[in-house]
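The complex appears here without one of its protein chains, the remainder shown in place.
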Amino acid sequence: MPLLRFIAGRLVKGVIVLIAIATMNFFLIRAAPGDPASVLAGEAGAADEEFLRQLRQQFGLDQPITTQLWIYLTDIITLDLGFSYRQGRPVLDLILERLPATLLLTGAAFIFSLTLGIIFGILAARRAGKWSDSVITTGALFFYATPLFWIALMSQIIFALWLGWLPNTGFRTIGAGYTGLRYALDVGLHLILPATTLGLFFTALYTRMMRASMLEIAGSDFVKTARAKGVPEGRIVRRHIARNAILPVVTLAGLQAGQIVGGAVLTETVFGWPGIGRLMFEALSQRDYQVLLGVFFVSSAMVVLFNLITDVVYRVADPRIEVGR
Amino acid sequence: MTVLAIDNLSLALPKLADRTYAVEGLSLDIDAGETLCVVGESGSGKSMTAHAVIGLLPSAVKPAGGSIKLAGRELIGLSDGEMRKLRGRDVGMIFQEPMTSLNPVMRISDQILETFESHRMFNAQQRMRRTFELLEEVGLPDPKYIARAFPHELSGGQRQRVMIAVALALEPKLLIADEPTTALDVTTQAQILKLIDELRRKHGTAVLFITHDFGVVAEIADDVAVLQNGLCVESGRAEEVLQKPTHDYTKRLLAAVPSLTPPPPKDLSGEPDALIVRNLHKTYGGRGFFGGGSRKVVAAKDVAFTIKRGETLGLVGESGSGKSTVGRCILRLIEPDDGFIKVGDTEFHGVPVRQLRPLRKRIQMVFQDPYASLNPRRTVGRIIAEGPEAQDVPRADAEKRARELLDLVGLGASSAHRYPHEFSGGQRQRIGIARALALDPDVLVADEPVSALDVSVQAQILDLIQDLQKRLGLAILFVTHDLRVAAQVCDRIAVMQRGEIVELEPTAQLFANPKHPYTRSLLAAVPGAHVKVAAA
Partner (left out) sequence: MKAFFKRFARNKGAVIGLIILAIILAAAVLAPYFYPTSPWRMVTRPFLAPMAMDGYWLGTDALGRDVASGVMHGARVSLIIGLVSTLTALAIGIPIGALAGYFGGLLDDALMRFTEFFQTIPAFALAIVIVAILQPSLFSIVIAIAIVSWPPVARLVRGEVLSLRSREYVQAAVVIGQSTPRIILTQVLPNTIAPITVMASIMVASAILLESALSFLGLGDPNMMTWGYMIGAGRTRLIEAWWISFFPGVAIFLTVLALNLVGEGLNDALNPRLSREGG
């Protein structure tokens, strides 16, 4: 099965990437000013001598650096991401608890922005040079140039505070005790603003990419062939131009999945969305470096996994690439 | 019966173009079952004419007068919708580049079926049956397999056959072929020409055939129209025009087509060997990251030849035969796997790359693409002087030499401070030759030096190369796919197939009495080989 072998190969590559990221984390801690143990303990924990001693022993900080690295990597591989003194809980537990909210937010934003981006891109390219193209490209440029967190703040003021249409912050209405469908609807309402503001920047990005890709494909020889066959214009756009133009956009979008995770830190912070981005912000203000590095590692792992999935989908979708190569 | 009648057609170019009309006052007719060749050099407006007929002109080019009638129906002024219905059903078209003319993510069958669907012809079952019939008719092996294939799984020749099947699917009255064989190898070209010819006889299709190649014209045309800068300078029955051209331009073009009869051989006895190649091997591929995957391609296998001072050896073959690789291996632009290369009395093989640099001046190269072979950011003078400077000649001397060489290749010393984009293709090729000669080499490797040029310019460059060879006593390895060119400039010819030299003979002997079957098939495929063309 060449497809299975391909997936296996990519998995191995993904694991190598994750080990490399862990190694980088390890050296970053040592690049920080001060004793690694107190860096790891964070601001609050550094005062506790007992905790520091425990850390030194756990990370083998009195042993040679290669041994330390080995201990660190084996910890990571066994999913031991450390302990948060501040929260009094293992880092992995903290992250797993927050992960679903982030997956929901980033997933919604990704689907939203990719769908809209492709649609707008096709519309703009079809009307290249006309006013509707100008409206779309200007809009795309606007959201491409505006800081994501600022849009988040402004939409919070307008839609939640002034107009009162949507909830201001959080994941659900606290104390409402909703269940079932009502609960899903409540979460959905809370999701609208964060997902939209996170997705707008990427919608702009994908719109620009899709438009450029459409215009490039429209000049291809095979499009001329289709015209020479007498294929109706709408069908040329759908079956010949758009179908070929989407492939590179989807690949690029998959490769840039990491950017959405990064953007989630900002959106979650503004909207108080209880995901790992918000966790990262909290860790930042509490100087809880084990949590910070843990979130970084897990979000990288998410991106690696996501890239693998898009890669597999792409291999299956494009006949030109032989699976297994 | 007249299928296509073009009367006094003019096509206006946008304001900033270098002339007002792409085509001006053009009139021509094609009868059912006949082939009309429109011949011209690049920029003559021949391709625009074809696109005007099928209504696919670039948006900047507009018809500015005259009429195009297809089976009596006026095409100019038809709405987009009406024109669309006509395309594919009444006019079919095939293009130059088979590699990019098919949609890469659609199966072949879908691309043919789409033609029926677009014109709402037949039911699903009939469409499928007709698709297989068409694939069979254009001579594709195993139509069942081809129908399910994607374009990248087919060769260039096979793709062009699919294009023909697509164009002829609805049995149009007119087939437009825009340089359909220019991108193909000579043997494939012969097959495609034969196929087009057979199909138009069988179906009584009128063919509008655009080409720059008089050989192709001689092969298939019933009528000819010669275009120069948008004006039709001469038209008539093919044999008339080819044998008794009346217009000067036609005469010049015909005279520039190299003849297949080689000139009398030079006397090279007593000349020393300038280049000796023995046992040259090169294989590409075989290195995959996880072991398998990449295929091996043999580009050179036990290649051996010798060139004397003042002699030209032609290295002839189709694409993928390894001829260019051999040329580059000798220059050590590509590292050969194994081999003995001796330039004059210096052994060139096995020399470490660092010590190779001073030796490089003995063997130089002229490249194919006049647009890609000159650095756009440097003046012509610098481009030529860089060679001697790299060999530690003082800058002032090198620049003086550059000016002398520009004179020698006929451009004048004053062009030294101009940039490459200010020159035409032929002039750029002269600059490339001057650069190669700046190091006073003993051996020149010329890799398809004229194949990117129009035929009239081609003749001038070939004359220049031969003249310089006489004056400087150069040994030349002339790599080409064009047997006509080889016949005119080469003293001996080596025919390559799949990395091996299958035959190496003096030119006259090779043409008169080819021994290897591959040589014979190559010679037989040269378009217009058996048609008499007016001599210069």
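Remarks
Read from first to last, the chains carry the letters A and B; within each, the first residue is number 1.
Methods note: a residue touches a chain if its C-beta (ideal position, glycine included) is under 8 Å from a C-beta of that chain, and two chains touch if they have at least 3 such contacts.
Quick caveat: nothing in here was measured; it's all calculated off a predicted structure.
Residue B:R360 is the one among B:K282, B:R360 or B:R430 that touches the chain not shown. Touching the missing chain, out of B:G72, B:G270, B:P352 or B:P376, is residue B:P376. On the side of subunit A, touch with the chain left out of the figure occurs at residues 17, 20-21, 25, 28-29, 31-33, 39, 141-142, 144-150, 153-154, 156-157, 161, 255, 258-259, 261-263, 265-266, 269-270, 280-281, 284-285, 287, 289, 292-293, 295-296, 299-300, 303-304, 307.
Touch with the hidden chain on the side of subunit B covers residues 17, 289, 328, 331, 333, 356-358, 360-361, 364-365, 367-369, 372-377, 383, 386-387, 390-391, 432, 435-436, 438-439.
Here is the rule we use: only the chains that are shown with their structure count from here on.
If you average the Cα atoms of subunit A and of subunit B, the two centres end up 50 Å apart.
Of all residues in subunit B, those touching subunit A in their complex are 54, 56, 80, 84-89, 91-93, 95, 97, 100-106, 114-115, 118-119, 150, 152, 163, 166-167, 169, 290, 293. Within the complex formed with subunit B, the subunit A residues making contact are 9, 220-222, 224-233, 235, 239-240, 243-244, 247, 318-320, 324-325.
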